[in-house]
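Read through the structure below, which is laid out as structure tokens, and then see the notes.
Only one protein chain is missing; all other protein chains are in place.
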Amino acid sequence: MRTTSATRIQHGMSSLPPARSLSRRDLLRAGALAALLPLRSARAAGAPPAAPDDRTARLVEDLVAANHVLVQEGVLDAYGHVSARHPARAGQYLMSRSLAPQLVTAADVLEHDLDGAAPGHPGAVLYLERFIHGEIYRARPDVGAIVHMHAPSIIPFGAAGEPLRPIYHMSAFLSGGVPVFDIRAAAGETDMLVRTPALGRALAQALGARPVALMRGHGAVVVGPDLPHAVFRSVYTEVNARLQAQAMALGREVKYLDAEEARRAEAALDGTLGRPWELWKRKAAGR
Amino acid sequence: MRTTSATRIQHGMSSLPPARSLSRRDLLRAGALAALLPLRSARAAGAPPAAPDDRTARLVEDLVAANHVLVQEGVLDAYGHVSARHPARAGQYLMSRSLAPQLVTAADVLEHDLDGAAPGHPGAVLYLERFIHGEIYRARPDVGAIVHMHAPSIIPFGAAGEPLRPIYHMSAFLSGGVPVFDIRAAAGETDMLVRTPALGRALAQALGARPVALMRGHGAVVVGPDLPHAVFRSVYTEVNARLQAQAMALGREVKYLDAEEARRAEAALDGTLGRPWELWKRKAAGR
Amino acid sequence: MRTTSATRIQHGMSSLPPARSLSRRDLLRAGALAALLPLRSARAAGAPPAAPDDRTARLVEDLVAANHVLVQEGVLDAYGHVSARHPARAGQYLMSRSLAPQLVTAADVLEHDLDGAAPGHPGAVLYLERFIHGEIYRARPDVGAIVHMHAPSIIPFGAAGEPLRPIYHMSAFLSGGVPVFDIRAAAGETDMLVRTPALGRALAQALGARPVALMRGHGAVVVGPDLPHAVFRSVYTEVNARLQAQAMALGREVKYLDAEEARRAEAALDGTLGRPWELWKRKAAGR
Partner (left out) sequence: MRTTSATRIQHGMSSLPPARSLSRRDLLRAGALAALLPLRSARAAGAPPAAPDDRTARLVEDLVAANHVLVQEGVLDAYGHVSARHPARAGQYLMSRSLAPQLVTAADVLEHDLDGAAPGHPGAVLYLERFIHGEIYRARPDVGAIVHMHAPSIIPFGAAGEPLRPIYHMSAFLSGGVPVFDIRAAAGETDMLVRTPALGRALAQALGARPVALMRGHGAVVVGPDLPHAVFRSVYTEVNARLQAQAMALGREVKYLDAEEARRAEAALDGTLGRPWELWKRKAAGR
């Protein structure tokens, strides 16, 4: 299937739909359909359109919300990206074309394969560091969503090599250790970007089975079983970094959650993640 | 009295009324009545509805405002809760069902007994840590309102075990000492949550007769004779923590209010609490 | 002249005009007249009203704006106050009745004499610390406007006794030294408030000929020849405190403006004060 010229224009910056002048609901409806178009190969063969995949449409809607929430909560700025594994095909994931997260609409969400291609959208400009996502999805079958961020408070920890530790129950998920991925140790001199499958694999290896890895001189990657987990962990990794730095500055020994407290606290918090997720989505939607 | 299915739906997340599209006044009116329904047992027996309890209705309105004010002033985020003792029945208190404070409306405010049950609302999901409230109300007849918060600047003090002290007259109420409740010392390994009456009693014991106790790896509890006091103290505990950390970083001896200054300053400020309370409520109501 | 009951109601909290629902211009016009009423003693004697004093009306308008600007720029919260010397009578000054600065309208601005009375408004509740203003106006004929503030970044400097010094040209006015007024040294145990003429004189003496004095455990007082100077200095005293603390934390010797640089920079900046003043007023007015 080839992208029509109309589709190509739709993905160009100059024709970006003005996200604020249409209702968000309109965009989500339109976008969810657009994102599904490449999936319906039967249509190209003249068959009637399949019924929309509701699960995918809802996931695209949540992915758009996740982009906006992460900006709202100070985790992403004009850079960084968030993805979700495809609900039906584990070898694919959904992520925006290369775009500032605040501007992402459902129409910008494209299917990527684990090698970093978006075969249904040959004309689209993709994020340079999409290999972060593909290689982690490949290495971690448990992962359903990934955030790559340059959140401000984590940068000093990555640069100084100071390990993040859980200062309170909200960030109990940090308890298993937060490795610092130093791209120079892995690959020598680079432009700091995870722009190849090999670099993506090196990062995935550093991450191991954990939810967060810092990236020296760059940012972090945060993963979870689904978008609410990945977004929650991104927000509270940033908060933990800020508060841990403040606690260290008080000049006393800091008492972090111990392993058992963290294990139990993470399990207890797990049942409440819908609360911030729904709140953040409402705020991001201006409701 | 049983909760009707209509009531149960009313308390479900999916049917949450859109707080912004109705006027706040409408919601408060409707909600205050809804909150009073379980109180009118005469109604179940076929008697005509009693005249609304105006004192309770006004308190519910203030409790809803307190939820919004505490978010607005950076004390609560998607977590934390605030309660007020019932104006007519000292063995009960008013608090929202489990909900992000920003989303609380009067319809979400339920009567709780000191054992942590909300008998009039058997279908409602309650805050896991409601035992904080019940056990402190039981131990402290002088307390009329309680805030449990994860306000950011206090977390480092709880983790480092550094005592908060009153750096200026606005936080003179801290002068009697701010204990740090370490749940591990009280109960060994836990999930950090005050999820049982026994843990609530341990926290109440640590608090003693004071207005604030930090909770290591978790947050704080703040109490007062009424909502304006509890909210004021929550806001200025957070501010004091931030400013005390900055003062300590200057590397000189910090001169805190002495006990007599604090006693007098707290008494002097007491007469002015209506000023921030009215301002904060107006701001939270968007007026 | 006695205050009528209508006037007394006008100054009560419950009848406070809703600042947002009337246009600010309406309020300013109405308020400027109301503030002038006590001045027109001829009216009580049956004479026709004098023509409005345009200079005073404009000053009241600027004083209202100064209240809002100081909140907007993070210098005042629900507390603190700002005054201006009366343009025609040096022994009087204009200041709001006791009210959160954000809520001040022209109708709240009352004439105070230097002893802290507002003879034209016997029913009005006045700021407890109005003696700060009266005693400084008495001691400093050059002063035309005064701000008393609890701006956050200055509190640590007052508590630690660390002198503020001008870290850049914007705060060159700090160069002559910033004394720390310790009310305990002046008057023993107090409630920290400058609530008597004697305490006001002690503070004025500590201030001397300078533009700023810190108040240990409390805040600061900032003066200037007029409102734009006093507001500008309040904003940049707060900024300087924040930046000076950050510079000290870098662990090197900090190079402040020397006395001659500061003298010249302050003179150079003096001609530009209209720029931030007009900008801040526009922002505060929502334009």
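Each chain carries a letter (A, B and C) given by its place in the written order, and its residues are counted from 1.
Everything below uses one rule, namely that a residue touches a chain if its C-beta (ideal position, glycine included) is under 8 Å from a C-beta of that chain, and two chains touch if they have at least 3 such contacts.
Given the structure is predicted, the values throughout are model-derived calculations rather than measurements.
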item: Partners of the unshown chain among those that are drawn; value: A, C
item: Contact with the hidden chain (one of C:V125, C:A187 or C:L279); value: C:L279
item: Contact with the hidden chain (one of C:L59, C:M170, C:A204 or C:A284); value: C:M170
item: Hidden-chain contact residue, picked from the options A:L193, A:A268 or A:A285; value: A:L193
item: Footprint left on subunit A by the chain that the document does not show; value: 13, 18, 20-21, 77-79, 98-100, 102-103, 128, 150, 152-153, 155-162, 182, 184, 189-193, 195, 216-219, 245, 248-249
item: Subunit C, residues in touch with the chain not shown (by the definition above); value: 166-170, 172, 239, 242-244, 246-247, 249-258, 260-261, 264-265, 267-268, 272, 274-276, 278-280, 282-283, 287
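What we mean here is this: only the chains that are shown with their structure count from here on.
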item: Overall pattern in which the protein chains touch one another (line/ring/star/complete/other); value: line
item: Subunit B onto subunit C, rotation angle from CA fit, given as a multiple of 5 degrees; value: 90
item: Centroid-based (C-alpha) most distant chain relative to subunit C; value: A
item: Between subunit C and subunit B, distance of the C-alpha-averaged centres to the nearest whole Å; value: 34
item: Distance between the centres, which are taken as Cα means, of subunit C and subunit A, whole angstrom; value: 49
item: Multi-partner residues of subunit B (each touching 2 or more other chains); value: 249
